[in-house]
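What follows is a set of notes on a single structure, which appears directly below.
The complex is shown incomplete by one protein chain, all other protein chains being positioned as in the whole.
For chain A:
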Amino acid sequence: MNSNPTETRVVNLIFILLSLLMLAPFALVVIISLTGEADLIQNGYRFVPDRLVFTAYEYIFKVPSIIVRSYGVTAAVTVIGTVSGLLVTAMIAYAISRPDYGYRRVTSFYVFFTMLFSGGLIPYYILMTQYLHLKDTIWAMILPGMLSAWNVMVLKGFLAKIPMEIIESAKMDGAGEWRIFFTVVIPLSTPALATMGLLIAFWHWNDWLNALLFIDSQKLVPLQLLLVRMLSSMEVITQNLDKFGIGGLDVSKFPTMSVRMAMVVLAAGPMMVVFPFFQRYFVQGLTVGSLKG
């Protein structure tokens, strides 16, 4: 431990600057979303706008059905995906962490193998649409993120630290495998599970590629895809306006910069609120192995 005050101050200063560097872009996004379009055109992006207006949010919520529905889809996918994903991940990780499981190596390798090799995008698409028939269903967004080999490996590392004696004593007391898993192993590994749950939840919340590929119906469009569409289409459109038929396209009817930024805030917002609640576990989870060893 170094208690030299100047040194501490310098270190603190470095970290304050680093944090500011990370906070500034997001603060700017929030501010742009609250700046009037006319001010944006006149003055460009500014950290301190002349006045704050809520027109961008009013515009988005003028037809609330789309965004509310998207929130619903994203929330449903995230909740179902996280709970079921966590359960499946924990179960397989627990099984391969038990030294008395005979096919431990084979199963581990089977999981590990998928980290090295994958079928690629087209076979994946064929599997999803033609064999599993998941096109245009909510499961197309839930199932692909259900089990990540990486998560299994990490969680296996955590679970392997649970002393075999605890499990054996539970068995002595007459508990079956299911009971051991749910009443002994899961409560013991809450920090690890919370960490894993947060990662899985983030993945589901931020995933838009699966929706882009598999979702046609407007009723199942998640928030992030809505955002991606808004941002990327604008670019494609402005570069190709000359191809837009006799009347052209009236770009003034399109989401303005402040509306696009308001969408970013709405899409990122809930996760930023959720994160601090998990943070306690997150820190514990990261160090859980070393503490209990």
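Keep in mind that, in the parts below, contacts are C-beta pairs under 8 Å (C-beta built on N, C-alpha and C of every residue); 3 or more make two chains touch, one makes a residue touch a chain; residues count from 1.
Following the convention adopted for this analysis, contacts and distances are computed from a predicted model.
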Chain not present in the shown complex, as UniProt names it (candidates "ATP synthase epsilon chain", "ABC transporter substrate-binding protein", "NADH-quinone oxidoreductase subunit H" or "Thioesterase domain-containing protein"): "ABC transporter substrate-binding protein"
Selected residue (touches chain absent from view) among A:Val11, A:Ala24, A:Ile126 or A:Met272: A:Ile126
Absent-chain contact - pick from A:Met22, A:Val48 or A:Val63: A:Val63
Among A:Pro99, A:Gly176 or A:Gly245, the residue in touch with the chain that has been omitted: A:Gly245
In chain A, positions touching the absent partner: 41-42, 62-63, 65-66, 105-106, 109-110, 113, 117, 119-123, 125-126, 129-130, 133, 135-136, 212-213, 216, 218, 221, 226, 228-229, 231-238, 240-254, 257
